[in-house]
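Every protein chain but one is kept in place in this view of the complex.
Here is subunit A:
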Amino acid sequence: MTHHQPKIDTSPKVSDEVRKTTCYMCACRCGINVHMKDGKVAYIEGNRDHPVNKGVLCAKGSAGIMQVNAPSRLRAPLKRVGPRGSGEFEEISWDEALQIAADWLEPIREENPEKLAFFTGRDQSQSFTSFWAQNFGTPNYAAHGGFCSVNMAAAGIYTMGGAFWEFGQPDWDHTKLFMLFGVAEDHDSNPIKIGIGKIKARGARVIGVNPIRSGYNAVADDWVGITPGTDGLFILSLIHELMKAGKIDLDYLARYTNAPVLVNGDEKSPDYGLFLRDEDGKPLVIDRKTGKLTAFDKPGVRPDLHATHRAAGVTHRPVMHLMAERYLDKQYAPEAVAERCGIKADKIRTIAAELARVAFDEAFELDHEWTDFRGEKHTKMMGRPVSFHSMRGVSAHSNGFQTCRALHVLQIILGTVEVPGGFRFKPPYPKPVSAHPKPHAKVTPGSPLNGPHLGFVQGPDDLVLKEDGSAGRIDKAFTWENPMSSHGLMHMVISNAHAGDPYKIDTLFMYMANMSWNSSMNTKGVMEMLTDTDENGDYVIPRIIYSDAYSSEMVAYSDLILPDTTYLERHDCISLLDRPICEADGAADAIRWPVIEPDRDVRGFQTVLVQLANKMKLPGFTNDDGSAKYEDYADYMVNHERRPGIGPLAGWRMGDKGLQHGRGAPNEGQLNSYIANGGFFVKHIPEAAAYYKPWSKEYQDWAVGMGIYDSPQPYIFDLYVETMRKFQLAAEGHGDRQPPDHLRERIKATMDPLPIWYAPFEDDNVDTAEFPVHALTQRPMAMYHSWGTQNAWLRQIHGRNPLYVPTKIWKANGFAEGDWASVTSAHGEIIVPVAHMAALNENTIWTWNAIGKRKGAWALGEDASEATKGFLLNHLIHELQPPKGDGLRWSNSDPITGQAAWFDLRVKVAKASAPPDVSQPAFDPIKSPVAKGPSELTWKVGK
């Protein structure tokens, strides 16, 4: 046939209308353009103007169209009619659902609000849900941070007033060496991909530290296939090498950190190890110009890193001395750590040298004038183009807090935090511990809690303990077991409530947390706890209320289901009061709004909370005349004021002379302004305030104007965390508030005020010869937790999750493609399909997280690959450490923050002699409250 070219229409109509809102296919919160045809969602793409994603969009975001048509979407409120776990429900009206909830909750509130445990999972509205819980009066509120990355967040805030991701980002445009540690591929995913793309386009170097060479580590120029749980030791070895070579930024350390602050050296003093302070309580340094003791922030002071102070026969030394003594020790030499870390000594040294070379030999200056908090004017900004990023991989260990601290200290000694080319905070960060609330837990029946639940303790006095010394909170946050647990311990709630330790509860109320499946350690045990009955035949956890948009595994284990909307059917605010979407160059927040209306009898969870609050007439939701303050969540977003002039949304507020940003009175047209602007608001930071934010007068003044602080809050970085020393002092016997004896030694050992490394607890709890292999999970970039599986497109990318086995273990077991392995921990066994992976630490196995599904959940067929070949590693991990014979329940968590120590896990691997038909353990199917989807999809909305 000769060439025949038909005429085609190359300019077809794309859509009737574009509606701009915020994605929720993961926690990234990118801006999206939703193309509508005939009132339906036709196509989703990234919003080019949006500060987070700048137009790009990941696989999950583009697949949003398959989320809003997913057959798993719940259709109406549900009341359980069969036994818990059966999945037998009847649909009820919202009037009935709200009445049931109020009938359960009101008596609790009047008699003892602590009997309600309200935990909100992957909630993006925590400033609202915590406000609700506070007004209800229960001390038992948190979101999922405790089982996610609290170690990273808390270590960052305690060290330098912020951490990675929502707290800050590398200076992508200037950095020349980017080093990332243990990064979950779905945290901050589009910004990191954009950043790596920028770095790669410039030919700059990326070093990836991760036992697994996938994703970002696959494109890293250099890969460090570290042994899990040893990152802290590796980092301290880098610090050792850098200090030994004098490759540290002395000027930066003297000006902007507590390296020159004098530490009480009197071993007999109750203040031993605390800072010397003046009458105003300000930490003291020696002024290099005068040689005198001076407050660290006095105008003109030149803090001395070297000089000591001698008084009453005792020498008080600056933090810098203590660091030299600690980190120059040979125990941190590359040779001493190499075997344990699984990294050759030469490679550690090469990396240290490259960090030094780039930080100091490739330093540069920007001609930006700025003024520091001591009043000194600077004409330039010194750039040190080394930057770091890290997330969950290093956090989720029992030594994770100290490891994260070590990483922040490494950044600081190189002088790369808040400088050009280094790491930059995003508003409202930097924010020191002193500017955060402390935890509150004082319960008064019928009244609100005495303040916000979560916060940052500054010493033993801030712990949440009852008069008898027992835990005030159901999750035992802010107790001696984990004093600095700033995000709570969601992973301990069900276990503690079931054990009645510290007390029993009446109602468990949860949102968006799949606790009877992938969001819990010891999944089978949790199912048993949720269905366990007492001697009267009543459930040990009497009532469970759950809100989810989808038919997740947790639905079957609940008594009352409040069905949520999908993300395109709802109002939301991504608020500066919460986990905002700012960038280093500006403050930003955003909304979601209903770009489509639900076709089911469902309501946004936050609106349901408003309605429940109105029904119970909770104080913060009720006017003096008894009328409701807010009709729904959208009303709250616009009209709530946390402080006068400060509301959930910072853009387009009402000032004396019209609309203004930051502070201002509520504006009834605010949401329309957001929608007209693409669903978000951004206010850029002036050039003089772009860097050095913790110390910059220009930034501090700008932040006050924006309502981020009420007054300037300059501070210095805490290489040495005095708060931790206060807990050690208590453990040594000082002070009125004393830890129980069984925790004294652990507190002394782990709460070191300078970063240390200790082996993950699992290494001491199990026989490492019997369980020699580390086992990890990672989240794929194309799937967010359990949510993606119901998505017809995404499940074709990750529909099953083999256990990836490194060459050494593969060969030792004689594995072949198609084989199954038995994987055993001290706690349990799974039998699952294997696949070979060479680019992997030789003692580590891993799999993708949360791909495995229970039969009957998520509106999938019972033959779905997720339910037959997929599996969870969770079955191998217990929420408690193995019994120590003392009758105590020791949680499997970081002893400082309570972060769930998922990645401490050790296992043994063997070839399964008789491969099963489906991954083991397998559970009976649950009855689905929704119908199954079509077998074939030919989706096209604009026919």
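Just so it is clear, contacts are C-beta pairs under 8 Å (C-beta built on N, C-alpha and C of every residue); 3 or more make two chains touch, one makes a residue touch a chain; residues count from 1.
Operating definition for what follows: contacts and distances are computed from a predicted model.
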Undepicted complex member, UniProt protein name, chosen from "Histidine kinase-like protein", "Tetrathionate reductase subunit B", "2-oxoacid:acceptor oxidoreductase subunit alpha" or "Sugar ABC transporter permease": "Tetrathionate reductase subunit B"
Sole residue of A:114, A:231 or A:304 that reaches the chain not shown, by the stated touch rule: A:304
Residue touching the undisplayed chain, where the options are A:79, A:277, A:298 or A:357: A:357
Given A:3, A:377 or A:657, the one touching the chain that is not displayed: A:3
Touching residues (missing chain, whole complex) on subunit A: 1-6, 8-14, 37, 42-46, 48, 53, 55-63, 65, 71, 185, 189-190, 193-194, 196-198, 200-201, 207, 213-216, 218-223, 225, 241, 243-247, 250-251, 254, 288, 304-306, 320-321, 324-325, 328-329, 344, 346-347, 349-354, 356-357, 360-361, 781-782, 790, 792-797, 799-800, 837-840, 859-865, 932-942
